[in-house]
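I have a structure here, written as C-alpha cells, and I will follow up with some questions on it.
Note that one protein chain is taken out, while the other chains of the complex remain in position.
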Amino acid sequence: MAKSRASGRPFRLFRNINAKLAAIPMILTAMVVFVGFSAWTITYSFTRSRLLPKLDFVGLGQYERLWASDKWLISIQNLVIFGICMLVLSFVIGFLLACLLDQKIRFEGVFRTILLYPFALSFVVTGLVWQWILNPDFGIQSIIRGMGWQSFTFDPLNDGRIVIFGVVIAALWQGTGFVMVLMLAGLRGIDDEIWKASRVDGVPAWKTYLFVVVPMLRPVFVTTLVIVTAGIVKVYDLVVAQTGGGPGIASEVPAKYVYDQMFLNQNLGQGFAASTMMLLTVAIIIIPWAYLEFGGRRRG
Amino acid sequence: MKASFLIGATVTCLAGGVQATEIEVTHWWTSGGEAAAVAEFAKAFDASGNKWVDGAIAGSGGVARPVMISRITGRDPMGATQFNHGQQAQELVEAGLMRSLEEVAQADGWRDVVHPASILKSCEIDGQIYCVPVNIHSQLWLWLSNAAFEKAGLPVPKDWNELVAAAPKLREAGIQPLVIGQQPWQAGLVLQNLIAAVAGPEIYGKVLSEKNLEAVDGPEMAKVFEALQTARELSTGSNVQEWNQATAMIINGTAGGQIMGDWAQGEFAIAEQVAGKDYTCLPALGMGEIVSTGGDAFYFPKVDDPAITKAQEDLARVMISPEAQVAFNLKKGSMPVRGDVNLDAANDCMRKGLDVLANGAIVEAQDQALSADASTQFNDLMIQFFNQPDMTTEDAKAGLKDILEFDS
Partner (left out) sequence: MADITFEGPYGRRPRSRISAQNIVIYSVLTLVAIYYLIPLYVMVVTSLKGLPEIRMGNIFSPPIEATFEPWARAWSSACTGLNCDGLQRGFWNSVRITVPSVVFSILIASINGYALANWRFKGSEVFFAVLMIGAFIPYQVMIYPMVILLRELGIYGTLTGLVLVHTIFGMPILTLLFRNYFTTLPEELFKAARVDGTGFWGIYFRIMLPLSVPMLVVAVILQATNIWNDFLFGVVFTRPEYYPMTVQLNNIVNTTTGVREYNVNMAATILTGLVPLLIYFVSGRLFVRGIAAGAVKG
C-alpha cells in the first residue's frame, strides 16, 4: 500500500521519486545557496580579500580586528536592544490589538487595513518618514513646543544614547500590523466551544486568553517569531534611510557593518568575518530549536 | 551639435547601431547640478557619432559601488564607469578586468596636458594609465557666514585662528561657531583640513601619503591635535546630520563656519548667495595656499566588442578635451584637470581655488592617500572623537597610528 507520509520505514532512492524530483529546486537552494555560499563566505573570511575575493589567507586576523572594532561592538549592542524591544513590543502590541479586533466589533476591516498598510511600504520609505516626524525642528518636538510646552525635548535621532529607540519606533510602526494580522488569524481559528466552556466555568476572560488561548496559538507564535526575528537580524535599509548609522556610529547594526565593510571599506574579508559571526550566532540559536520544532514528529 | 545628436539617435533606432555605438556609462551624479554637468559629457560624446546610455545610480559608496563591481565581475560590464581616482579601482585593474588607456594617453599626450601631474599619477598602475580624471575637488576649504559675524558684531575671520578667537562672542550671540554634520566623513574632513592647514603640506604628505608614524608624534602634529580639541569645543551643540544641512546653517547665519569641500559652493549658488558678500571661502582654513586633488575619474572595463572598444576611446578623448572640461566643470563647480583651459565664467571662490592650483601647494586627497578601508576607519575614528567628549587627543592619536600602520 502507499506509504503513509508519517511512516518511518527505510527508504530507497527511487521510493517517492516524484517528491524528490519536485524538491530539487529546494535542495539546490538549500545546498548550493545557503550551505554552499555560506561555506564560501566562511572560507573567504580567513583571507585578506579587499575589493575582490582572493585566497590570501591571514588566519584569524579578520576576526581579531572585528572584535577589536568599536563599531562592531556598538552594532551588536544595538541589535540586541533593537531585537528585544521589537520582539517584546511587536508581540505584546500585536496580540493586544488582535484581541481588540477580535471582539466582533464594527469597522474591523477599516481598522485592520489601517494597522496593516505600513507593512506594504518599504523600509526606505518608513525610515524617511520617521526621520521627518522625529526631526526636532519640524516634527513632534516642535509641535509640542508650539503648543506651549517649551521645555519638551524629544529628539532621539540626534542623541546617540537613545537613537536606537527612534529606529524601534519606526520599525514597530511598519511591522506590528503584520504581527497583529498573524495573531488575529490565529484567534479566528480558535474553536467557539472554548469560549463557551470557559464562560460556563466562570473563568475571567483574561485568564482564558493567557492560559488557554495563548498556548493554543503556539504555532502562530512560532511562525511569527521566525518572520519577525529574520527581519530583526537583517535590519539594514531602515537604519540607512532613517539615521544612516548616526549620529556618528551610534545606530550601526551588524548587517550594515557587513555591507559597509564589503563595499564602503572595500574589505571583503572583514565583511565576511562579520557575517560569519552573525551566521554562527543564528545557527547556534536556530539549529537546536529547528530540530525540536520541525525535525521531530509532525503534529497533525 | 544638436543636429548630429539627433542623427546619431535616429541611426541607432533605424539600423540598430551600425554607426552609432551605444555605450552605457554608470555614475552617481544625480542631483540637479551634477546631472547638468554629466549632460555636457553626454552631449559631446553623442556629437562624436556615438550614443551615451545613462546608468545613473545615486549613492556613491553604498549603492553604486556594488553595482559596478557586480557588473564587472559578472562579465556583463558597462562601457565606462565612474570611480574616485585613487586606490579604489586598483584591484579591478590588477585582476585584468579594466582596459589600459595607455595608447590613447600617449597619442594625445595626456602626461603633458594634465595638471597637476599627480592627478594622472593616481590613474597609473604599473606604468599604464587606466582612467580618465575629469575634475578636481579640493576638500580643503573653510566656509564662513558673513551674516553670522555681522550679527555678533565681529569682522569676518581671515583664518582658522581668528575663527577660534571669535567663538566665544559667537556663542554669546547664539550662533554655533563651527558646524559639523554627523556623517563620519565630515568629521574626517576636519582632521584632514587641520593637518594641511596647521601642520602644512609637507607633514600632510608624510602622515597621510607616506604613513610616517614618527611624523604623527612630531611637534607639528601635536599642534594639529590641539586644534582638533578646539574644533570639538567649537562644534559642540551642532545637531545636523547631512553636510548640506550644515551648509544651510551657514547660509541662514545660524552657524559661523563649516569645513567642507568645494562642492558646498553649489548650495550657496542655489541660495543665490554671493561669494565675498554673503559668505567667505578660505582655502586650507586661510592658513596657506594648499589644495587637495580629490575628484572623479572614469574607468573602462575590458570588452571584446571592437565597436565598443573604439567608442570607449572616443569617450575618453571627449572627457579630457578642453571644451568638455570647461563645460563640465563650470556646471559641476569643480576645477578642470588641465591647466591650459580658461575658466572665465568661474566665480570668486573657484578662481581662488584655481589660483592655488596653479601656484600653491598640492596634496593628495584622502581617497588617494589612504585605502578605502583606512579612509573609512579614519572617518569613524574622528566622528567618535567629536561625539565623545571624554576621548582624549592621545586616544585619537593612537587610533590614527593604528590605522596608518595597518594601511602601509
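A and B label the chains in the order they appear, each numbered from 1.
Keep this in mind: contacts are C-beta pairs under 8 Å (C-beta built on N, C-alpha and C of every residue); 3 or more make two chains touch, one makes a residue touch a chain.
Please read all numbers here as calculations on a predicted model, not as lab measurements.
Across A:L115, A:V163 or A:A250, the residue that sits in touch with the chain not pictured is A:L115. Although one chain is hidden here, its contacts on chain A can still be listed: residues 2, 4-6, 11, 15-16, 18-20, 22-23, 25-27, 29-38, 40-41, 53, 89, 93, 96-97, 99-105, 109-126, 128-130, 132-133, 135, 137-140, 142-143, 146, 154, 156, 165, 168-169, 172-173, 177, 181-182, 184-186, 188-190, 195, 204-206, 209, 217-220, 222-223, 226-227, 229-230, 233-234, 236-237, 254-255, 258-259, 262, 268, 271-272, 275, 278-279, 282-283, 286-287, 290-291, 294-295, 298-300.
In the full complex, chain B makes contact with the omitted chain through residues 24, 27-35, 38-39, 42, 52-60, 63, 66-67, 70-71, 73-76, 244, 263, 266-267, 270.
Please note the rule applied: only the chains that are shown with their structure count from here on.
For the pair chain A and chain B, the distance between C-alpha centroids works out to 38 Å.
Those residues of chain B that touch chain A in the shared complex are 61-62, 65-66, 69, 73, 88-92, 95, 182-184, 187, 239, 241, 371-373, 376-377, 380, 383-384, 386-387.
Remark: chain A residues 50-52, 70-71, 136, 155, 157-158, 160, 240, 243-244, 246-250, 259-260, 262-267, 270 touch chain B in the complex.
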